[in-house]
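Every protein chain except one is present and positioned as in the full complex.
Chain IDs A and B follow the sequence of writing; residue 1 opens each chain.
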Amino acid sequence: MLFVVGLKAAPNVRPNIMSAWRAFQNVCLSLVLALTCTAVLAAPDPKANPADPEKVLRVAFPVPETGFDPVRVNDLYSNTITAAIFQPLLTYDWMAMPTQIVPNAAESMPEISADNITYTFKVKKGLYFTPDEAFKGQRRELTAQDFVYTLLRHADPKNRSPQVSDFDDKVFGFAESRKKAVASGKFDYDQKHPGIYALDRYTLAIKLVQPDRNFLSLLTNPFAGGMAREVVEKYGFEGIMSNPVGTGPYMLEKWVRGSKIILKANPEFPGFVWDFQPPPNKPVELRIASQMQGRKMPQIGRIEVSIIEEPQSMWLAFSGKEIDAVGVPPSFIEKALTPKNDLLQTWVAQGVNMYRSVEPDIRYQFFNMKDPVIGGNTPEKIALRRAIIMGFDVDEEIRVIRKGQAVKAQQMVSPVIAGHDPNYKSIVKFSPLSANALLDQFGYKKDAKGYRNMPDGKPLVFTIYSSTSSVDRERDELWKKSMDRIGIRLKVKKDKFPEMLKQGKQCAIPSWALGWTRSSEAEFVMKLLYSKTIGQNNYACFENAEYDAYFEQLKRLPDGPERTRVLHNMYRLMEVNGVLGLSSTGIATRLSHQRLEGFRKHPLILGDWIYYDIQKP
Amino acid sequence: MSAYIFRRIWQMIPTLAGVILLVFFLFNWIGGDPAYVLAGLFSNQEQIDSIRAELGLDQPLAVQLWIFVKQVATFNFGNSWTTGESVADIFATRLPASLTLVAPLLLIETLIALVLALGLAWVRGSSVDRGTMLVFTSLMSVSILVFIILGQYVLAYRLGWFPVQGWSDDFWKNISTYAPLPILLGLVVSIAPNTRLFRSFVLDEVDQDYVRTARAKGLSEPRVMFVHVLRNALIPVITFVISNLPGLLLGAFLLERFFGIPGVGREIILAVERSDFPVIKAVTVYVAIATMIFNLIGDVLYRLTDPRVQLR
Partner (left out) sequence: MNMQSLPNSADNNPNPLGSSLAEGPVSAVSEGAWALAWRRFKSDRVGVWSGVTVILSLALVFTTLLGPLASDWEKEVAISNAPPSWAKSAIQSDDASKAIPEVVLYEPTPTDVVDPIAAQWEQAQKAVKPAGDKVNALATHLPMGSDKWGRDVLAKTIKGAETSILVGLAAAFMATLLGSVLGAISGWYGGIVDDLSNWLYNVFHSIPGILLILAIAAVLNTKGTMAVVLILGITGWTGTYRLMRGEYLKHRNREYVRAADAIGASNNRRMFVHILPNVSHVILVQFSLLTVSCIKAEVILSFLGFGVPVDGVSWGTMLTEAQNDLLVGYWWQLLSATAAMSIFVTGLSLLTDSLRDALDPKVIH
């Protein structure tokens, strides 16, 4: 092309030495230009990833990471890193509310077969893994088989994938292939899997067990990001934790365990233009959209993550401008906000921005239905549990322990999770008076010290388990106060978290406070009380045929009044049996310094650094 | 002398065996079967059983003990159960950070305490001496926690003289920027007990006959103090310092925790919280061996420098 242009750029060629020389010059110029352009086209387009290496973002995690194999790690902070390194087929639209799934590594949303069971994806062409020795000097393009490989790794029992229960349920042949590998001792990656397979270099298909409205949300997570088999095989089981090689926007530059993680922009990552529609009623999002619209992203070239465990150190690091953004630790909320939850003037004056949002979580106290003291389905035991729940003041817990930074929960599904019904009201309320009256009716008589015994006269001791953290200690104090009000003798058993997990799965813990976060839809939350998850996440060991039947319906029904009614019934079953004492959903307050632009949080997206920009120092 | 050393090393073996036994039976009952941590919150029984088999948790205790003994002999404790890092790596990578904090701290605190001790011994019995000792005693009654909290708040946050927390890979940056505040706080906490101890060492010397002799010979007081007494008092001081080094590394864990320093002490707390058996086992054994070796060095030094002492 340019060769021709070069020639044409020399008008009026006169047949003399000068013009011949000029023509020769033009030819050389064009050749050079052509060669340069070819070279540029063949090599990574330096303009592909607009990230500026001088733009450095500093953030901190309050909890150490564990590792970076997306198939094996399940903690929030490790996942925040893998989300920046690996690229799943789908993601969520950055701004859309309610959340909306959009393509990521996939060219477009999948083609769904007529029977709603087979999903066919086309992978975008021209996406490359970051360089690694395993690729032997070649540029390695992302293919459909890489996604197949990642999903198959979940089925490999050696990886102990935490996602197994979801995939077992939904993907055809998944559970069988897993059991086969357990029996034979090895997973066969070369054999074509009936439920997950590639059709050609860029096309893959996933077949489900039955039509499922929530399957796609699984594919938005880093654990579904494309991984290269050669890399996994090269580094082995242990090594792959510290050698994440992906096609995502960032790559791991340096890792000091439990202390520092440094990411730098992946030059192969094609940029995008910041072009998202803000929800019309959200002023913060509107401001961000007008500020960021049209920018080439990602902008941030380097991310330095520090691990700061002590809340005091974390807060001081932010106020001392050593980190650019922070989730305000609850104990320091008064240093950030006025009693009305507005940003304090000192921060406003410094140009600090605040982002307050309801978290997709739910905290609750579960009551073990199989416990000899408080478990069981007889009316007395049901009344006991419900009285205990009525005696606990959630408002006080929110006010004193969570410093007002939470919303009392009326239902298990958090306000930002799809399926939440803002109009639902539970039958539970705080009333020690009614609790005492209920217990009196069922014959729980008080002894000389004012503590109640069982209706048959035997002593009654309600045991709650608790970890040794200071937050748990505060909650224990509130429990003691609450139970004293209704005359229930309380015993607090301290233990370590892993030990309690073990005992909980064996239905050996009478009561414990737990939380559940980042579910994309109501189904994943309600699964907590599904009888088939006893021994996994159903620590309340709740087994109710009516609830189970509703749950099966929930998986299939589309949105609408019928689904709402099913959810309401499930909530009510939980309340009526006194299975969970719902506490609250957290409200996170995040502050960012002025130089960080576009800062907000999506309830489900973990890899959000590509949507921010930062001013250079 | 070499016979003495060999004999001491020979005597270390039963002690090491005792430590291994103690550690093994103690930690076999430690709360937290790590299989459940590994399998994560979403595991099922199958996964958990395969982990237990892989980690040898289903073997009888005697077999597990034998495996442990072999590990100690080959210094190969395998990999951390929670991060997959090899335990040797963990130790190697965390040790520099701890040393960067502890070594300067030890040096400075010993020097300061020694100088103060000599000074106090010189004015022994006076109101300065008694007043200082009183102040020291009060200082020692305040918990290190209080010092760290107040120190970080006032000096780092309020006055901005130091960074609030952090660590880098560059040794010089660490020494000049990140280590000073934790070292300062460590000094404040240790100055009182160390000075008291060293003062008692010095006073023991000052009461000896040779001091009376030196004075009788007409030597000036400074010469007596800073040449003769100091030389002899240095012996228990150095012995004390050397023997205490391993304990000091661990004891700095509060400083490491508050200031975000990736050292050995902080690693141990994490390992205990996560029931990371290989890490805890390895650290305990390494530290016990280190303690024994340092004690031996201290004893040998003592023997070499104090001819009155008979080694049996």
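Throughout what follows, contacts are C-beta pairs under 8 Å (C-beta built on N, C-alpha and C of every residue); 3 or more make two chains touch, one makes a residue touch a chain.
Bear in mind that the values here come from a model prediction, so they are computed numbers and not experimental data.
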Legend entry - Option touching the unshown chain, where B:I5, B:A88, B:L155 or B:I269 are the choices: B:I269
Legend entry - Of A:V400, A:A508 or A:A588, the one touching the omitted chain in the full complex: A:V400
Inset, instruction - Would you mind spotting which of B:S126, B:S168 or B:S200 touches the chain that isn't drawn? - result: B:S200
Legend entry - Residues of subunit B in contact with the chain not shown: 11, 14-15, 18-19, 22-23, 26-27, 29-32, 125, 130, 133-134, 137-138, 140-146, 149-150, 153, 157, 197, 200-201, 203-204, 207, 209, 236, 239-240, 243, 246-247, 250-251, 253-254, 265, 268-269, 272, 280, 283-284, 287-289, 291-292, 295, 298-299, 302-303, 308-312
Inset, instruction - Mind listing the subunit A residues that contact the chain we can't see here? - result: 311-312, 315-316, 331-332, 334-335, 339-340, 379, 382-383, 386, 395, 399-400, 404, 423-427, 429, 431, 433-438, 441-442, 466-470, 473-474, 476-478, 480-481, 492, 494-496, 499, 546, 565, 568-569, 571-573, 576
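Methods note: only the chains that are shown with their structure count from here on.
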Inset, instruction - With chain centres taken as the means of their Cα atoms, state the distance from subunit A to subunit B in Å. - result: 41
Inset, instruction - State the interface residues of subunit A toward subunit B in the complex, per the touch definition above. - result: 64, 66-67, 74, 157, 160, 162-165, 182, 237-238, 241-242, 256-260, 306-310, 312-313, 316-317, 319-320, 322, 495-499, 501-502, 505, 535-537
Legend entry - Residues on subunit B engaged by subunit A in the complex (per definition of touch): 31-47, 50-51, 79, 82-85, 90, 93, 149, 152-153, 156-157, 160, 163-167, 169, 257-260, 262, 266-267, 270, 273-275
